[in-house]
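For this view, one protein chain was removed and the others were kept in their places.
When the chains are written out, they are named A and B in that same order, and each has its own residue count from 1.
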Amino acid sequence: MEMQTTLEEPVSTAVARPRRGRKFIQVFLDRKAILVGSLILLVMVVLAVFAPYIAPYSPYQQDLDHTLAPPSWQHLLGTDLFGRDELSRIIFGTRASLMVGVVSVAIAGGVGIALGLMAGYLGGIIDSLIMRIMDALMAIPPIILALSIGSALGGGLKDVMISLGIALIPIYARLMRGQVLSVREADYVIAGELSGSSNLRNMLVHVLPNCVSPLIVLITLNLGVAILAEAALSFLGLGMAPPGAAWGSMINDGYPYMRTNPLLSFAPGVAVMLVVVAFNLVGDALRDALDPKLRGSV
Amino acid sequence: MSHLLEVKNLKVQFKLDGRTVKAVDGVSFHVDAGEIVAIVGESGSGKSVTQYSILQLIPAPPGEIVEGEVLFEGTDLLKLDPRSQELRDVRGGKIGIIFQEPMTSLNPVMTVGRQLEESLILHLKLSRSQARERAIELLRRVGIPDAEHRVNYYPHQFSGGMRQRIMIAMAMSCEPKILIADEATTALDVTTQAQLLELLRDIVRSTNTALVLVTHNLGVVARFADRIYVMYAGGIVESGTCKDIFANPRHPYTVGLLRAIPRLDDPKDRKLVPIDGLPPDLSQKPTTCAFMPRCVYRTARCAQEPAPPLTPVGPGHEAACYVLPSAEEFSAAANAATAASETSAALAAPVQQKQTGETILEVRNLKMYFPVTKGLLKRKVSDIKAVDDVSFDIRRGETIGLVGESGCGKTTVARAILRMYDPTDGQIVFRGQDIAKLPKKDLRPLRRHMALVFQDSYSSLDPRLTAANIVGEPLKVNRLVASRAEYDRRIDELFELVGLRPELKHRYPHEFSGGQRQRLGIARALASNPDFIVCDEAISALDVSIQAQIINLLEELQAKLGLTYLFIAHDLSVVRHISDRVVVMYLGRVVEIADWKSLYENPKHPYTQALLAAVPIPDPFVEEQRERIIIQGDIPSVMNKPPGCSFSNRCPLATKECTEQVPPLTHVGDGHSVACIKVS
Partner (left out) sequence: MTTMLLRRLVQAVIVLFIVTVIVFLIMHLIPGDPAQIMLGSTATQEQIDALRHQMGLDKPLVVQYFLWLGNVLHGNLGTSIFYNQPVTQLLAVRLPITLQLGLYSLVVSLILGIPAGIIAAVKRGTFIDSIVIFLSNAGVAIPVFWLAILGVYVFSLKLGWLPVQGWVSPFENFGEGVRYLVMPVLVLATLPLSSFARQTRSSMLEVIRQDYIRTARAKGLKENVVILRHALRNALIPVITLLGISLAGIIGGAVLVEQVFNIPGMGRLLVQAILGKDYILVQGSVLIIGAIVVLINLATDIAYTYVDPRIKG
């Protein structure tokens, strides 16, 4: 049967293992998936940064003589209701997606990690309070929570970032708390304490660095989640104001012309999927590389 | 004559991270009906993989049985498909296995009854109700009290010893021809281990089942085995009858193993002779003799010719060595080694006789209770009295051994002394100051005077720091060095002190071997020049040949630096070897304190006596003549201590009055104290 070896015997003879860094890179690169994922992300970042130089047209330039045009050499993916070039709008849409992803995850990560750290380290009533609030936030589906907050704030791109950021906080708080709880009991943290280290030093030198790996993985995977959620919100009408290009709203705008111009809806959807898959591929590979225990399990 | 089981030239390898680890490399052995065969070796020797391969139980991939034959009742088991009916009939039916880890080897979500019945229904074609009846009978046979009820329990409701009994019942349920016990008692307490081994022997003797004992414990082997195979680095290096191997070992590795372990009947001043170096990395195994790099008898021939084959050295006795040193050569080499290390120790510490000074630590009526809470509001309903009224003192320069089985509170005592816990009550006077109630802040400056060496060297070293940073932490936090240069110098010094090359200091913990990591842990403990070091099971996770290295290191450091040790261990032979005085604990209380000699030669408390009787001695001749009383029953949980004397429910001497009062620790003369009303 196939299974990961748990026999201590052959493993414990491995005396001279390669250095940590090399091992990490080796496992990381061993997976072809990672190459594909990183490549997609690289392309996306380049598209977002250099959109004005890469896109054949301006995303706002209307051509009312050529509305709803089918794909052609002039317009590789055709044009929309206002005769705007679909491909150019998708390329510009990369900006909104990546920006929402990065900013909202930064908010969620920053706040969530701090809360989790507090809950795990201080314990007691503060822990209970923080975690019950997190439970309550998790009880409301993230999309609905983000939609409510985002809409109440006004509904612009900035509001979407904030609302998504809030909706994702509990995941980080929970993970971080669990990490702190398990790491602070570790023998090496106790050893630090017994050496006479202060609590603060112990926290900074021993606890925090050892909590980092799963956080990195979560952040990577969550970038995909946030981008997916942004698309959903903009599909529902929240986010970038109308002439701006966002993939979700493009899918929604194209929906009525499904029969004649299916690409208007499909193409931006494929873009969303590509980015999300790319983040997932990288995230899974990171998990495998950072945590040898999980190697090969997902 | 054909054997019941014959393994021929078995080769097994594992492909891990692009390397091929030759875990088993050409192993041949046989087992005859009804005999007890021991396979002895350290971790990495391939002893377990060999057994799993017989039933094709190794995980594949990454494991792969490369070649060989396993002849059992005329069939080559390796030729069978692992999923075939034929092989499955053998597994559990004709060959039973007991695994090492009782805590993880039973399915946690299935009652033990169902797990037992499963085999019975499968192999013996019993009906469900018949199987249930037989399961209860089997549980009773292996000594599970109240079997009719317990059959419906889940594994987590049993202690480790009980679970291993259940494993035995399961493996024996279908009356197999061969029973393989893979380190089956290693994880258990010494008295439980003794009970289980006796049980195993009784069962296999009464059913004429062959028993294969896979173990690293030479004591167990000496007491129980008929024949022995010694394995090293994936190959068998010596085989023979139990008495031949112990009386006339021929392979340098076998001799090394025997010299490396302390024995209960050793002369006290015997210096352990560790086997230097480490076992080879099996992915880069040399074609020459695998033991050669660690062998003191190696010759030019060993370095040139391929690994030596097993050759007869006597009737039924084989060894794989070109040199085959004689007994005289062995003892000459051992004496030389002892002499050498003695002179070096003598040079370092001019005083040979240990001088113990003033009292450095005084523990008075120490109590460490943990609350038991119940209900919605977590009301405290009772206490777990993990440590209950413990007193002893430690004098400068001595080693106090603290022994006892799991749950006795020895580790809790250590942790309370180091103030990892806040003691419930009592005093801990260290350097003239009661630290039991000292706030953490005021404790910090005292930390540098005491240190701890952990059991698990891996988890006690921060994986994200280099060896130098780990060892240097106490220097930094206590500001013990004035400059960077002094810091570097001190680190190098500490590395050399514990026998590590300073060049290794920029490596990370996982790049060291287990023994090396333990040296790092010791170096860290020494960094702040403490007077007092607690060694909490500091050597129990190590292989015997490495264990000896660390014990010797600790002894040398003590001689050189005048250290005081509190040495906590469950291995009574090791404690005897290293300790000046010994404290024996049982269920949170001290039952006996004495100097090592009176404790081991004249134990007074019935529990101490039982504990010592349970320790096997690695010598079949001594074992044959030993009389032993094995105490019955399991250690109760600390939560359900019997009233009065905690040992009263298992004690052969116990009478009614023992259950009426807790016997106080009473001095019976010559520094020997016992807590038993039957001893005066």
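In this text, a contact is a pair of C-beta atoms (placed from the backbone, for glycine too) under 8 Å apart; a residue touches a chain by one contact, two chains touch by 3 or more.
Model, not experiment: these values are computed from the prediction.
Set against the missing chain, the residues A:Leu35, A:Leu76, A:Val102 or A:Leu137 yield one that touches it, A:Leu137. One of B:Thr75, B:Asn107, B:Thr207 or B:Asn602 touches the chain omitted from the figure, and that residue is B:Asn107.
Here one chain is not drawn; of A:Val100, A:Ile149, A:Ile190 or A:Ala245, the residue touching it is A:Ile149.
Residues 55, 57, 59, 83, 87-93, 96-97, 99, 101, 104-110, 118-119, 122-123, 154, 156, 167, 170, 374-376 are the ones on chain B that touch the missing chain.
Residues of chain A in contact with the chain left out of this view: 1-6, 132-133, 135-145, 147-149, 151-155, 224, 228, 231-232, 235-238, 248, 251-252, 255, 258-259, 262, 265-266, 269, 272-273, 276-277, 280-281, 294, 296-298.
The criterion applied here is as follows: only the chains that are shown with their structure count from here on.
Residues 14, 16, 19, 21, 23, 43-49, 52, 58-63, 82, 278-283, 418, 420, 444-445, 447-448, 450-452, 454, 456, 459-465, 473-474, 477-478, 507-508, 510-511, 513-514, 524, 527-528 of chain B touch chain A in their complex.
For chain A in complex with chain B, the residues that touch the partner chain are 1-17, 19-20, 186-198, 201, 205-206, 209-210.
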